[in-house]
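With one protein chain withheld, the remaining protein chains of the complex are depicted in position.
Lettered A and B in written order, each chain numbered from 1.
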Amino acid sequence: MEKMDKPLTKNIRSDRAFATLADYESTGGYQGLRKAITQLQPKEAQHWVKEAGLRGRGGAGFNTGLKWSLVPMDEDAAQTRYLVVNADEMEPGTFKDRLLLEQDPHQLIEGVIIAAYAIQASIAYIFLRGEYHLAAQRLANALLEARAKGYLGEHVLNSGFNLEIYLHTSAGRYICGEETALLNALEGKRATPRAKPPFPLVSGLWGKPTVVNNVETLCNVPHILHYGVEWYQSLGRGADKGTKLFGASGRIKHPGLWELPMGTPIREIIEDHAGGMRDGYKLRGFLPGGASTDFLLPEHLDVVMDYDAVAKAGSRMGTGTMIILDDKTCPVQMVLNLEQFFAQESCGWCTPCRDGLPWTVTLLKDIIAGRGRMEDLDTLSGLTRMLGPGNTFCALAPGAMEPLQSALKYFREDFERYIVGNIADMETA
Amino acid sequence: MKEPTEKPVFEGLSLAEIQEINAEMTHYEDKTAVSIEALKIVQKHRRWVSDACLVAVAELLGLSPAQLEGVATFYNLIYRQPVGKTVIHYCNSVTCWMLGAEHIRERLCRHLNVGLGEMSADGEYTILPIVCLGACDHAPVVLVGDKLLLDISDDAVTDILGR
Partner (left out) sequence: MAGIEIDGCSYVVEDGNNLLSACLSLGLDLPYFCWHPAMGSAGACRQCAVIQYKDAEDKHGRLVMACMTPVTDAMRISLATDQARQFRSDNIELLMTNHPHDCPVCEEGGECHLQDMTVMTGHTFRRYRGLKRTHNNQNLGPFINHEMNRCIACYRCVRFYNDYAGSDDLQVFGIHNNVYFGRFEDGALESEFSGNLVEVCPTGVFTDKTFSAHYSRKWDLQTAPSICVHCSLGCNIAPGEHYGKLRRVINRYHGEVNGYFLCDRGRFGYGFVNSPERILTPRIKSQTEITADAAGSHFRQLLKTAKSPIGIGSPRSSLEANFALRTLVGEENFFLGLEDTEHTLLNTIIELMRKGGIHSPSLREVEQADAILILGEDVTHSAPRLALSLRQAARNASFELAHTMHILPWQDAAVRNLESQALTPVFIASLCATRLDDAATNTYRGSPEDIARLGFAVAHYLDDSAPAPSALPDIEQSLALTIANSLKQAKRPLIVSGTSCSSLAVIKAAYNVAKALPGPDTHLTFTMPECNSLGLAIMGGKPLQHAFEAINKGLADTVVILENDLYRRAPGQHVDLFLNTARHVLVIDSLANKTAQKAELLLPSATFAESEGTLVNNEGRAQRYFPVYPAMEPVHASWQWLTNIMENTQWRHHDDLTDACAGAFPDFAAIIQAAPGADYSIKGSKIPRQPHRYSGRTAMHANIKVSEPARPHDRETPFSFSMEGAMAEVPPALLPVIWAPGWNSNQAINKFQEETGGHLRDGDPGVRLFEASGTLPWFNDIPPAFKPEQGLWRIMPLPNIFGTEELSWHSPPVAERLPNFCAFVNPLDAEALGVNSGDQIEISSLSGAFILNIPVEIEHTLSSGLLGITTGRPEFQSMNIRERVTLRKASPQLQDNSESQL
């Protein structure tokens, strides 16, 4: 029987074996595609997804159907359009797309075909992170299977719709996940982001209209088409619709990933699903949605995982995968680790990010090494503003500042202790 | 006037490499798009991309060596220096760091007697850091060649090198 409350993971088995085409079809796979192609006009498919309220799972949370509907599709618009799957998952603490890619590749492929149909794209690329070797292998196989079954290629399901899907594996760099940098990477260039406007929807890959969607986003699509808008809306517990993969890692009893309704309280995720903190450790704080979200504190445990609710609490839903800070890990060192990541992954295009992040790292290192000064904390705060939203060319640097600015707010005494030379006896990694 | 003569092209690439690279070209609007894939193909055959290979690939794709080098040096999975037969990538991002990534690095480096990026004396291994491998629920993790190893224990060397 289909697990109707967990559409995304219903085929995923605990033994890590993956869903074959037969497995996938046996639980209703490719029915959504069949419906879309035989019963719906592209615009209607867009409309369904928009009405369902599916919001992008790549981090920004934009309504997916609405995004599709902005692609110019009238007569005199460019005839070539592209769909690109963002499977570059590289944000520290984020491990949701890999599961979907490895365990149920056909779910993604069906989502891609439907999305491509909805925007009338004839070519789709799956931009896959280079280190995901197993996913690459399984996707490549699944693509062959789908083609053999007529889901892909010329005349998809004997319709007039043609689609090629190519798997493109990347060669590293977090910035490739930023959608416009991703397009440059796909074009074989240095993956520096592009200015917006023009948005990729209007001028993307090789200047053609292009939709970039996250893996998880697209995995939702077949189910919306198959089971309908109302069913999908009924899945959410709060304001947002559908389910989402939520995860947690760190010193918790059962780190992992769970498909849960949107709007699930954080406490439920950490305490019930993750089993709470490991013995001997206390919860000090957490990054609710990956490395580029603000810290929240135990007092925020009752916040629900909805885009707006998390934002109201002062952070972001991000990727929905939490990183737990325990009481024996030094938040300053944790922030240093994060900032080193961001500094290293800065593409080098814009000044605040390129030069501001290394300075941030230098300051944090100085502080940790006992060379810090009180005014360094002001400098750090200044940098969090300097590298904030709108000030840099893309969202990497502002993302990098989120854990830092909240750490300075919530864990200031930890920074100060280093500076005044009174370092607590903390377990460090 | 341009180059007065045309040099024999693609010197230094094997037929297999050239064929694989050419096959990729059908997937994209232009040849430039193949640059990263082409470098990876060379790397698959030779572990790393030498200057000579880079120049040859550039020529095959109609790019200048500098253009291709600009791309090659942007991405961290393109090696422009020799690496061991197996590259061991240990994740040093936040969760793995929290759960012992540095110990793993230390043990591996000590055992193989290499620094990061160096090749072990027998030419078998190179150890490099990598950003989050997307398996934080099994931290710490290590990517050995193509294989992702999860939940690496304190006994990293045995876990990874299997001895």
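One rule holds in what follows: a residue touches a chain if its C-beta (ideal position, glycine included) is under 8 Å from a C-beta of that chain, and two chains touch if they have at least 3 such contacts.
Treat the numbers as computed from the prediction; the structure is a model and nothing was measured.
In the whole complex the chain that is left out makes contact with A, B. Interface note for the absent chain: among A:T27, A:S122, A:Q233 or A:T362, the touching residue is A:T362. Looking at A:G28, A:G207, A:G238 or A:P298, the residue that reaches the missing chain in the full complex is A:G207. Per the touch definition above, the residue from A:I37, A:V332 or A:C350 contacting the chain not shown is A:C350.
Interface residues of chain A with the unshown chain, by the touch rule above, are 78, 173, 190, 194-195, 197-198, 202-203, 206-208, 343-352, 354-359, 362, 366, 379, 382, 386, 390-393.
Chain B meets the missing chain through residues 1-2, 4-6, 29-30, 63-67, 69-70, 73-74.
The rule is simple: only the chains that are shown with their structure count from here on.
With centres set at the average Cα position, the gap from chain A to chain B is 25 Å. Contacts from chain B toward chain A in the complex involve residues 27-30, 32-37, 39-40, 70-71, 74-78, 89, 92-95, 97-102, 130-139, 143, 146-148.
Within the complex formed with chain B, the residues of chain A that make contact are 89-95, 97-98, 129-134, 166, 168-174, 185-191, 205-206, 247-251, 255-257, 291, 321, 323, 329, 334, 337-338, 341, 344-345, 347, 429.
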